[in-house]
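Note that one protein chain is taken out, while the other chains of the complex remain in position.
Presenting subunit A:
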Amino acid sequence: MKLKTSIAALGLAGLTAVATACSGADTGPAGGTARDVTQLELTPTTAAAAGAVDSVDWLLEDEPDSLDLDTQGGSAGRTVLTNVCERLYQLQPDMTVRPWLVDKATRPDPKTLVLTVRDGVTFHDGSAMTVDDVLFSLRRHADPDMSEADEFENVTSMKKTGAHEITVRFKEPDALFTKALAGDAGLVYQQKRVQEQGKDFGTPGQADACSGPYRLASWKSGDSVTLERYDGYWGDKPLTRKVVFRWAEDSAMVNALRTGAADGAYTDSVGTAAALDGKKGIDLHFGPSTATLDLIPTERGGLADPDIRKALSLSLDRAGIAKSGYGGLAQPWATPVGSGAWGYAKSVFTAAQKELTGAPASPTPADIARAKKLVQNAEHKPDGPIVIGTDSTQGRLVIANGVRAALQQIGLKAQIKTVPSAEYGEFYGDKSARADIDVLVADWYISKSDPVGFYDNGVSDDSNNWVGFHSTAYDAKVEQAKRTLDDAERAELVVDIQRRFTDAAVWIPVAQTPTALALSDKLTGPPASMAYLYHPWAASLGAKKG
């Protein structure tokens, strides 16, 4: 036993010695080449492709759990399936929404939506898409057991009212419904095939039931998913014939992309993108996303006092965190929703964001003085140390350390509690899992390109309002915004809601994280924004040269 230990340890020592020699005057490239966080430009698209490609190898961060997003949604499954299945509305790279399998939509009154379904669409077995398929799909999504059921809470009825027409009626006017139809609530499945496959629908070995530009050629469990171009597609013909998906974690993904073993990937982790920055043969594109890094105060109560939360927000070095933990590929941000959520009234939201002063990129001495005063005058100062919950991924750990330093700077004690990454997800859904922490270092994104979709989380009885923020006026404004169909009017309401949310520091925003697309320098075309989760991105992928 001791011999083995000695050999193992000697081996490790030898390896590290070699590595030391190799690393030489290593100064840590991330420290030396981190981007300037203020200069990060987000572009929703990449240059249009000019030439055809036979096959592309694409990487996911993990294998899809299922290709039935109604039962098990996940970004890996969504990244694949968005090329196979189509939605009634489609999210565009610039995060706007437009009708897709819907030919025309009318609102005879604010509580009624009439959808005219597109003609000439065929499923991958060649049969035509009918209004019955669409209605079946909508009712399937609305089933209380399905993940999209909450999008249909305001719906009173969905009926076929013509050969190509479905009429949806609402309890109250619903500004977010068409946006939800550009997400998983708008997926259209072939009724016959879904019913035939029953519980096996969406599992390896089953054919798809969709009409998109690609068909599911194979899913070899544990190995790969292959999509092939569907020649009977009603829209533009994709330039790439075949896309093969495999999966790899951070360092394996970086190596595969660097060595050319894979042609591209949308990286969930900004750290992966940081490792690929400036590498030969790889183009990195950054696009808008709704995702942000936030601190979410919990029920435990260490941050129950709004003044303490505001003080923490004022003293947090967001620029330092973005540079240290995310290689400069995150942007200090003053709201809990990324700019990708601005699917309308962009100028209004941009201006409103600039007016917020409670979340400085780098705290000035005046900010620190203000924070200290807030702590001094706080009604409920925390008794013990404020416990920061995180896992030990680099970015989150840097945020946790940044929060610890900020709290210490304003005279409060802090303590970090880490859990293994496999347990980290429980913090979000399980109240008892976060019983020992006062604040969670969190990633958050919304699927709809409308900030109202986020500010729901601050409503008094919302399950994500962990800290117990209560404001009748806030609740009323959110409800009003959800019912306001006019974009400009809704944007004004959202700005007001955003100000109330940030004034009370219900959550403490840290930074927005862009979507990062790593692509071989021979390829171009797909969107660089978060739209890739809901847009057939592979259909626009092709060679740079014709």
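In this section, contacts are C-beta pairs under 8 Å (C-beta built on N, C-alpha and C of every residue); 3 or more make two chains touch, one makes a residue touch a chain; residues count from 1.
Methods note: contacts and distances are computed from a predicted model.
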**Message:** Out of "Pyridine nucleotide-disulfide oxidoreductase", "ABC transporter permease", "Pyruvate dehydrogenase E1 component beta subunit" or "Cytochrome c553", which one is the UniProt protein name for the chain not included here?
**Reply:** "ABC transporter permease"
**Asked** Of A:V398, A:V452 or A:M530, which residue touches the hidden chain?
**Response** A:V398
**Request:** With the full complex in mind, choose from A:V254, A:A311 or A:A491 the residue touching the hidden chain.
**Result:** A:V254
**Request:** Kindly state which of the options A:R107, A:K220, A:H380 or A:K417 is in contact with the chain not pictured.
**Result:** A:K417
**Prompt:** Hey, which of A:G327, A:P360 or A:P536 is the one touching the hidden chain?
**Reply:** A:G327
**Request:** List the residues of subunit A that touch the chain left out of this view.
**Result:** 1-2, 5-6, 9-10, 12-13, 16-17, 19-20, 23, 25-31, 34, 250-251, 254, 271-272, 274-275, 317, 320-321, 323-325, 327, 391-394, 397-398, 400-402, 404-405, 415-421
